[in-house]
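As you look at this complex, bear in mind that one protein chain is not there, while each of the others sits in place.
Let's turn to chain A:
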Amino acid sequence: MDTPPLSGSDSDSDDSLVSDRELQDAFSRGLLKPGLNVVLEGPKKAVNDVNGLKQCLAEFKRDLEWVERLDVTLGPVPEISEPQPTPQSKDQKKAVNPEDDFQREMSFYRQAQSAVLAVLPRLHQLRVPTKRPTDYFAEMAKSDQQMQKIRQKLQTKQAAMEKSEKAKQLRALRKYGKKVQTEVLQKRQQEKAHMMNAIKKYQKGFSDKLDFLEGDQKPVSQGKKAAVKGQQMNKGPSAKRRYKNQKFGFGGKKKGSKWNTRESYDDVSGFRAKVAHGKVSKRPGKKGSNKRPGKRTREKMKSKSR
């Protein structure tokens, strides 16, 4: 059995609860198991030599003018958005949660603000300049290149935000426009059905009033229609539609559109070199599988085959 060192136990015997003898007794009685019985130290006491600190401070402190040191010790500017304007703002110091980044940074910001607000009048009194004149050129802590980079980044960020906002708005608008359009179409259908019923009734002789013909022009629906149409008209027919309209005509558009003039002769906009040489294939799968040779080539083939 490892006995604790005698010197140790002697010095501790006044303070510790068990002494050497008692340990041996306890072991013989079987309360202590063999092995290393480590004396547990109490929790470490942190050194806090208050007097030493104060003395050190007294020796080390330099009595400089305030202008040399420019230090301020102030709490942060109180928040504006406090619901209860209690007068005891000093005691009611809401402990800033260090995990909450925003709150923490805001508290630093406000502390700096209060310091600046307190100090500026004093500096003006002592005639220490705080504003840099516009023609005073000197080296800055960050180079111009760096500031340029920062500005670029801020600009791109702002542009991206604006773009996303616009896209969102457009999407919302489209949804709304679609909704309105369907509503209008439905209403039109209803009107039509109603009208047909009324006409049939009249034809069959159930009613002999022709009032339904006048009740047609409702200004409200036309106003809505115009608004919806306005939204739709901005986009107009799609590009595909426009191309087809242009190619196959759009109800009488073709009359007088082909003239054999110098301008039409000189106009080669409809010429596509690849198409002319037969290199463009409309079907990407089959390439030139059914390329019928020209007349000359066919005649040659015919004559050769014979």
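Note that in this section a contact is a pair of C-beta atoms (placed from the backbone, for glycine too) under 8 Å apart; a residue touches a chain by one contact, two chains touch by 3 or more; residues count from 1.
Everything below uses one rule, namely that contacts and distances are computed from a predicted model.
One subunit of the complex is not drawn; among "Trafficking protein particle complex subunit 8", "Glycosylphosphatidylinositol anchor attachment 1 protein", "Ribosome biogenesis protein BRX1 homolog" or "Replication protein A subunit", its UniProt record names it "Ribosome biogenesis protein BRX1 homolog".
Residue A:I150 is the one among A:V39, A:I150, A:L185 or A:M301 that touches the chain missing from this view.
For the chain missing from the display, the contacting residue among A:A26, A:L53 or A:L185 is A:L53, taking the whole complex into account. From the options A:L123, A:V180 or A:M195, the residue with contact to the unseen chain in the full assembly is A:L123. Residues touching the missing chain, restricted to chain A, are 46-50, 52-54, 56-57, 59-62, 64, 67-75, 96, 98, 104, 107-109, 111-117, 119-120, 123, 128-133, 135-150, 153-154 (touch as defined at the top).
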